[in-house]
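Here it is, the structure, as structure tokens.
What you see is the complex with one protein chain gone and the rest in place.
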Amino acid sequence: MAALTDQTARFNTLKSLPAPVVAMMALIGLGVLFDNFTNAYTQFVMVLILTNVVLATSLNLVNGFTGQFSLGHAGFMAVGAYTSAWLVTRPELGALPDFLKFLLLPIGGGLLAAVAGYIVGLPSLRLRGDYLAIVTLGFGEIIRVALLNSDSLGGARGMYGIPSTEAVPALGLTAFSAQFAVASVWAVITFVTLWRIVHSAKGRAFLSVREDEIAAEAMGINITQTKVRAFVISAFFAGVGGSLFAHSVKYLNPSTFTFTKSVDIIIMIVLGGMGSLTGSVIAAVIITILPEMVLRELQQLTGIDLRMVIYSLLLILFMILRPSGILGRLEATDLWKMTLGRRKAEDRKVEGQRVEGKA
Amino acid sequence: MSEVLLEASNVTMQFGGLCAVDKFNLTLRSGELVGLIGPNGAGKTTCFNCLTSVYKPTSGSIQIRGVNTKPLRPWQISKLGMTRTFQNIRLFRELTVLDNVLVAGLQHTRHTMFDSVLRTPRHFIEEARLKERALELLAIFKLEGKAHLEAGGLPYGEQRRLEIVRALATEPRLILLDEPAAGMNHSETEDLMNTIAKIRKDFHLAVLLIEHDMKLVMGICERIIVLDHGVIIAEGTPTQIQSNPKVITAYLGAEETV
Partner (left out) sequence: MDQSHSQEFIQHVINGVSLGSIYALIALGYTMVYGILQLINFAHSEVYMVGAFAAYYVGSNKYLALTEHQGVGALIVLLIVAIAACSILGVTIERLAYRPLRKAPKLNILITAIGVSLLLQYSGQIVFGSDPKLFPEVIKDVSLFKIGGVEVHSLDVTILVVGTIVMLGLHFLVQHTKIGIAMRAVSSNEMVARLMGINVNRIISFTFILGSSLAGVASVLVGLKYPKIDPLMGMLFGIKAFVAAVLGGIGSLPGAMLGGVLLGLCEEMVVGYISSTYRDALAFGILIVILLFRPAGLLGSVQREKV
């Protein structure tokens, strides 16, 4: 006795298709639009925003939704970036059309990063809180040291002249808008995947582990598997982010992927709210634009790099004054629903209680 | 005779030099309602923790429906059809009431995370079924109106009830209730006991109940086990227990002096 007929279920599946596609098209359109009146630098920042959206939302799955604390996201990002940069030069991939190749490369980076995530996740599971934090930090550093010592990947010199997407006249895309399109597709895939995971009963398993491991286990949740999954999914998308990063900066160096890079991403999810995907997106946009557009001017005026000083101050102040970040564990859509709800008299009471519950 | 669900023999749990549970024996058959009583610190909750693999007993063996639980983790115990509630309420506080119950029902769903990501028809069918079932259970405990509230914000008595609903959502054959009436007033307790009796019938459940309220245990249990300092000092029907001199000294006697 199913509560839903097959037909309705199939209809629901169809109904859930358009939204991601529309989001992708809208973003790609935005890229094409901006192409005409922005300089190369702004365009670089635009791709960086999407890259950071991928990195921040994926880290949020582990740190915000599963309640673990990873300080090694930059390590997974490095794995993805280097893998992608290595793959792109392989002659075996030459047969693929250029645009398609760049669209698919993040999968390669993501998969290897996911393997790294599995390796890190497995032993880390017995550890909690700060111990886990320090171990993931250690894994991140080990990855970096390994890269430093691998001559085939450039060692300390790094990798130069990494190819990037070229213009696709057939689709009306310039080099930039093609690159932005690849980033858009992946940003949407990342966001939609994570959103659907945490907004399904299946994905509530992650949240139950965050809330109470012992109770989750008593309710039949395999917490080991759940945590490993969180790490693997998170690492996969970190690898995707790394791949996007590699082909937009076109230059990789192990020193890019230090602990500080991990903290950069942590700042985004803390500011946006740990456990809020839309919050991560908003914070990723702000945190990317702020230093590049605003602080750069300030730095040119004063001659000192205030970026990290301001970030770290923000981090401390947020923790003391508003530890839940901009959105806490709410999503932007929840806020929207709540405003709608207030307008409806009959919903007023229920929503009011809900807000009380949150506070 | 009906099927043996749980068989514990000589279960012993030592913490350093302290022997919290000493040679605990218990056989529980399907449909039984057994009470586990004893003064504070007698080792009742430690027993539960051993039975559910939260602690690994120092020695002795536990079998659930014929399966040795020694190598099993707590989540596998749940899959064998035994589940529990917690004395110090362990709800998923920041999840909604409904989500608390949904998580517990997950082990009986057939869809995977890929189904959920791709939003396949199977995802919709399974999640709808899960939700329907959860709402039914919530209705039995008069919590359906609060399905979308945060679990941590519920009043105390409702949190205790939600713990039972969540445990039931795992579709157990045997449920261990750790002081389900703690902190409830008289009428709430009575209400709860009636519900326990009812779900036991409706779901064909065996229940092992830790309770402090003697009157309550005497009222609904067919068999009672008395634990003191980790050792079983008496076992029998409520009438037998009430007249057992050992129990009176260890437990009832102690209460009379209060």
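Going in written order, the chains are labelled A and B, and every chain counts its residues from 1.
Just so we're on the same page, a contact is a pair of C-beta atoms (placed from the backbone, for glycine too) under 8 Å apart; a residue touches a chain by one contact, two chains touch by 3 or more.
These numbers come from a predicted model, not from an experiment.
Among the residues A:Thr42, A:Thr89, A:Gln225 or A:Ser312, only A:Ser312 touches the chain that is left out of the figure.
Contact with the chain not shown here comes from a single listed residue; of A:Leu87, A:Ala201, A:Val270 or A:Ala284, that residue is A:Val270. Remark: the residues of chain A touching the chain excluded from display are 69, 123, 126-127, 129-131, 133-135, 137-139, 141-142, 145-146, 148-149, 214, 259-260, 263, 266, 270, 304-306, 308-309, 311-313, 315-316, 319-320, 323.
The rule is short, and it goes like this: only the chains that are shown with their structure count from here on.
By the touch criterion stated above, chain B contacts chain A in their complex at residues 52, 54, 73-75, 77-79, 83-84, 86, 90-95, 99, 102-107, 109, 111-113, 115-117, 119-125, 127-132, 148-150, 152-153, 166-167, 169-170. Those residues of chain A whose C-beta lies close enough to touch chain B in the complex are 2-4, 6, 8-10, 12-13, 16, 193, 196-197, 200-205, 207-208, 211-212, 214-224, 229, 329, 350, 353-354, 356-358.
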